[in-house]
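Every protein chain except one is present and positioned as in the full complex.
Think of it as A and B in the order they're written, each chain with its own count starting at 1.
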Amino acid sequence: MSFRVVHYINQFFANIGGEEMAHVAPELREGAVGPGMAFNQQWKGEAEVVKTIVCGDSYFAEHEKEAKEQVLAWVKEAKPDLFIAGPAFNAGRYGYACANVALAVKTELGIPVLTGMYVENPGADLKDKVLMVATANSAAGMRKAAPAMAKLGLKLAKGEPLAASCVDGYMPNGVRVNFFEKERGAKRAVKMLIAKIKDEAFVTEFPMPNFDRVEPGKAIPDMSKAVVALCTSGGIVPKGNPDHIESSSASHYGEYDITGWDALTAEGWQTAHGGYDPVYANADPNRVLPVDVLRQMEKEGKIGKLHNKFYTTVGNGTAVASSKKFAEEYAQKLLKDGVQAVIMTST
Amino acid sequence: MKLELGFIEIKDVQFSNECAVKDGILYVNPDQVKEFVYENDDVRQYLKSINFDIAKPGESVRITPVKDVIEPRVKVEGPGGVFPGVISKVDTVGSGRTHVLRGCAVVTAGKIVGFQEGIIDMTGPGADYTPFSKTLNVVMIVEPVEGTKQHDYERAVRFAGLRAATFLGELGRNVTPDEVKTFETYGIKEGLEKLPGLPRVGYLHMLQTQGLLHDTYVYGVDAKKIVATLLNPTETMDGAILSGNCVSACDKNTTYHHLNNPVVAELFEEHGKSINYVCNIITNENVYLADKQRSSDWAAKLAKLLDLDAVIVSEEGFGNPDADLIMNCVKNEKQGIKTVLITDEYAGQDGKSQSLADVSPLATAVVTGGNANMVINLPPMDKVIGTLDYVDIIAGGHAGSLQPDGSIDAELQIITGATNEMGFNRLSAR
Partner (left out) sequence: MKPGHNYRIVTNNPLVRDILGQWYEIDYSDITYREVLVKVRDLIYAGHTLFTHPLSGSVKPNETPYKSILVSKVPGTYDMDGTELMSNAIIAFDKFKQLERHYADYHLRDFQLIDYSLLCSALDVDAVAGLSKRNPS
């Protein structure tokens, strides 16, 4: 018996066209198309691409929900043992589509998934959730990528446990797996040390967690004259969430005026956050965004002034890159408005 | 300082009426060894019985609970004797000539505390993880006098093992070694003259020193009472450092590891070629936070004083020592001394948790001995040396770890030396 594989590719690899054809809607084809044929060659009958789904990159980006639904429906019907997307190399939107469509198939249908792309492809942000083979940064890397993906894909279809990332050739995904190196640890350490001394490249065996620490700013000598702003990732928005900030994986932030509000009220404000029980935040939104306390301090002269605008988004599953982008933007607005200090609340 | 190691390859160990090393065979008369071992007040007072057994690579044998593993050595030339300050007088060792019975080891086994771990399987999947499945093991099964306190018992077993190894090592005194290797490091000025231009490298060696059953001794001194200090690398080859550590089998450094320190060995391999291996800095892993700060400050200060360009830092244990490891890394990196760290990981059974209890972005070069939480199944062995009574409650074990057929489901932690943090093994993780 041969394992059944469904393969997802974009318009370019289906030979429909380049950027000018990126708008094409999802299409289902029988058998292997393009890189799928390279997989079939590697599998020598042990597994086979039975269906290929082709989708334009722009279409996916602009109609993500619909595209995913369509792909899921086709995959569900095909009942494959494995779903492969890409490889996307350094194509950003293609990589994004591969990673997200694979994640949907994995979580919605419980089918093993695999994709491949260049490590700096934005789609690789999902490497902890979707198994990815690291490829070169252009399609010239297909010769190497296809066998690597085919081999790992077959392993997944068979339900075999994964070996360590460096053994099976996938991007490190935060799951530590033991394996035997060729040399003992002390020898590896000495080699690494010599490389480090010579400023040559080396690969640490245990990458430290991603640190994105910010040095605290300088202390403000006189708070009684400072303009203080409130910001939150706790999702406080005007009642009705007029800007439709998503309850998770937020794509934007909101800027709202609190001029004249002594405190936030349940009638005027709510949380848009979907990651915690909203009851207490909705009953008293000051619990997340403490306008009441800051107004009090303003009255008592402990702070100079509470800034009349606050910036808000939902931290729930929102990509770090997005959060960074939001903050870089509104930090400039705060600076322009002469704000000296920000209290950032989270939930 | 210069030391010659004469390696006598031991190809077999046999019980016999005599004690001798002949044609690569170690003949052991247990009664004679016992007599020598008992010539010690602690051993006499606290050890009711010592029984000997032999375990060879490939045999269907499981040894547990293991306390320490020691390689027999004897000093044949130069000052002092092996295990200075403990077995021999406290003279500074590390020069002259020492003979090594390579390929064999003394293993002390027997319960010290109710949860003490340590399994050595001589065959099967467990054997892949412990270096001591590859040595010919003279196992001492020890039992205490009724009512002996744990700390007295630990000391007595420690001495018993060291004395047995010393006795067996003595048998190699007049044997012609199969191989002789010379190890030499230089003083500061001499090193600069002899190895001009080579980067100056040190080994920052962290010793487990948290308290009872978590101790390491240097020339007989309890290392939690030291401040960071210097050793010639060759001193470790004569037993300057020995283990009093009974907890955390997978990543404790046995006395065997200290004698055969792999970092020392690998640095010597490059010494004079790509680096100038200057010396070892030993430091501790105390519980008191101010001690940690002081020790790491002093270790970094010594490294700077010696004008080191880089250091390898090795750890022993989990949790608390992670803090020392990171301090040692950060303080050296901040003064421009490049570091490589050797550790192991506790990433959870699924491998998804944060591996270390402390981390730093300056720790850019780390070697790992693997995830100690990995679950392993050890099939039954035909023979057990020691007792399986503790398998269900030792580190890495749980109720039901020991199956009715004698097989064991447990975490890798249970195996002696499995995730050694001196880089003794090939095991790693990604």
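FYI, a residue touches a chain if its C-beta (ideal position, glycine included) is under 8 Å from a C-beta of that chain, and two chains touch if they have at least 3 such contacts.
Nothing here was measured: the structure is a model prediction, and the numbers come from that model.
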item: Contact set of the excluded chain (shown chains only); value: B
item: Omitted-chain contact residue, chosen from B:L3, B:V175 or B:V247; value: B:V247
item: Hidden-chain contact residue, picked from the options B:S95, B:T185 or B:Q208; value: B:Q208
item: Selected from B:A20, B:V90, B:I188 or B:V287 as touching the chain missing from the view; value: B:V287
item: Interface with the unshown chain - residue positions in subunit B; value: 113-115, 149-151, 208-214, 224, 245, 247-248, 252, 286-292, 317-320, 322-323, 346-349, 353-354, 357-358, 373, 392-393, 395, 397-400, 413
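Rule of thumb we're sticking to: only the chains that are shown with their structure count from here on.
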item: Gap in Å, rounded to a whole number, between the CA centres of subunit B and subunit A; value: 44
item: In the complex with subunit B, residue positions of subunit A that touch it; value: 164-167, 172, 174-190, 192-194, 196-197, 202, 204-206, 208-209, 211, 213
item: Residues of subunit B that touch subunit A when the two form their complex; value: 128, 199, 201, 262-263, 265-267, 269-270, 274-275, 309-310, 312, 338, 340, 342-343, 345, 347, 350-352, 354-356, 359-361, 363-371, 374, 412, 420, 422-430
